[in-house]
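As you look at this complex, bear in mind that one protein chain is not there, while each of the others sits in place.
Presenting subunit A:
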Amino acid sequence: MMKNRRHIKWGFLFFFLPVVLWLFLLIVLPHLELLRLSFTKANTGKFTLDNYLAFFNEPIYWLTFVRTAGYSIIVTFIVMVISLPVSFYISKIVKERISGALMILILVPFWVSELIRVYGWMILLRESGILNHFFVSIGLFKEPVEMLYNDITMIMGLVYTSMLFMVVPVIGVMDDLDNSLIEAAYDLGASKTAIWRTIIIPHCASGLVNGGIIVFMLVLGSYLTPNLMGGKNSLWFTEQIYNQIILYFNWNQGAAFGFLLLALSSLIIWVLLKLTKQNLKEVVK
C-alpha cells in the first residue's frame, strides 16, 4: 500500500517537475531579471526610473509605441474581417471533403518559416520583382514601382502571417453553428447582412476574441515582418527593443521597453475582453 502511494508520487513528480522548471527557468526567472534591470542604472546598478522616463520624454519611443499598438489593432481587425467569410465558406458552404483540402491549403504555408514566407513576398513585390516585371510587360506600369517598404505592404504581410491563427478558432466555432439557426433567421425575414450581424457574428464571438488575442499578441511582438517589409520608415516597437539591447547594448533600457510592451498588450486584451463582454476563461476554453 505504502509502496504504491510512493510510486504515484514519483510518477507525478516526473511529469510535473519539467513543467515547473520550464516555467521557472525560462519564463519567471528571466522576467524577474529583466524587471530588475529595467529599474536599475546601466553601470552603477542603482535603482532608477530613468529607463521608463526616457520612454515618455523621447517622442520617437512613444510614437513608435503608439504606432505599433495602432497598427496591431488594425491588423487584428482586418484579419477578423477576412477570416469570417473564409471560415464560413470552408465550414458551411463547401462539401466536407473540399473543406478539409482547403484547411490544408491554409495550413501548408505555415510549415515554412516566417522568414521564407516574407522573402517570398519580397520576391513578388520588390522593384525588380515578379509583379513589377509582369505589370511593365503588359504595359500597365511605365517603369517598375517599389512596392515594398511602406506601411500598407507591412500590414498586408502581417495579415498574411497571422491569418491562420484567426481562421482556425473561427472555423472551430463556426462548425458548431447549427445551420437551421441561419435558415430560421432567413425564414423570419432577415437579410444576409442581418443574419451575419445577429446570428453568425454573435455565435462566433468567442472564436473571434480567442483568435484576436493570439493574432494581436503575435503582431505586437513580431519582428521579422515589420523589419523586412516595412523598411526604415515603418519602425516597430520590437525593433526599438532590439536596437537598445543589441546595438546600444543598453539592457536596462531594452528591459524597460519590454515591460512596457507587456503592459500594453495586457491592457489592450483586457479592454478587448471587456468590450466584447467575453470571459477570459470562456475564451481560452
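Methods note: a contact is a pair of C-beta atoms (placed from the backbone, for glycine too) under 8 Å apart; a residue touches a chain by one contact, two chains touch by 3 or more; residues count from 1.
Following the convention adopted for this analysis, contacts and distances are computed from a predicted model.
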item	value
Among "Cation acetate symporter", "ABC transporter ATP-binding protein", "Multisubunit sodium/proton antiporter MrpD subunit" or "ABC transmembrane type-1 domain-containing protein", the UniProt name of the subunit that does not appear here	"ABC transporter ATP-binding protein"
Sole residue of A:F39, A:F55, A:Y119 or A:Y186 that reaches the chain not shown, by the stated touch rule	A:Y186
Of A:I199, A:V219 or A:I269, the one touching the omitted chain in the full complex	A:I199
Residues from subunit A at the interface with the omitted partner, ascending	178, 180-181, 183-191, 194, 198-199, 202-203
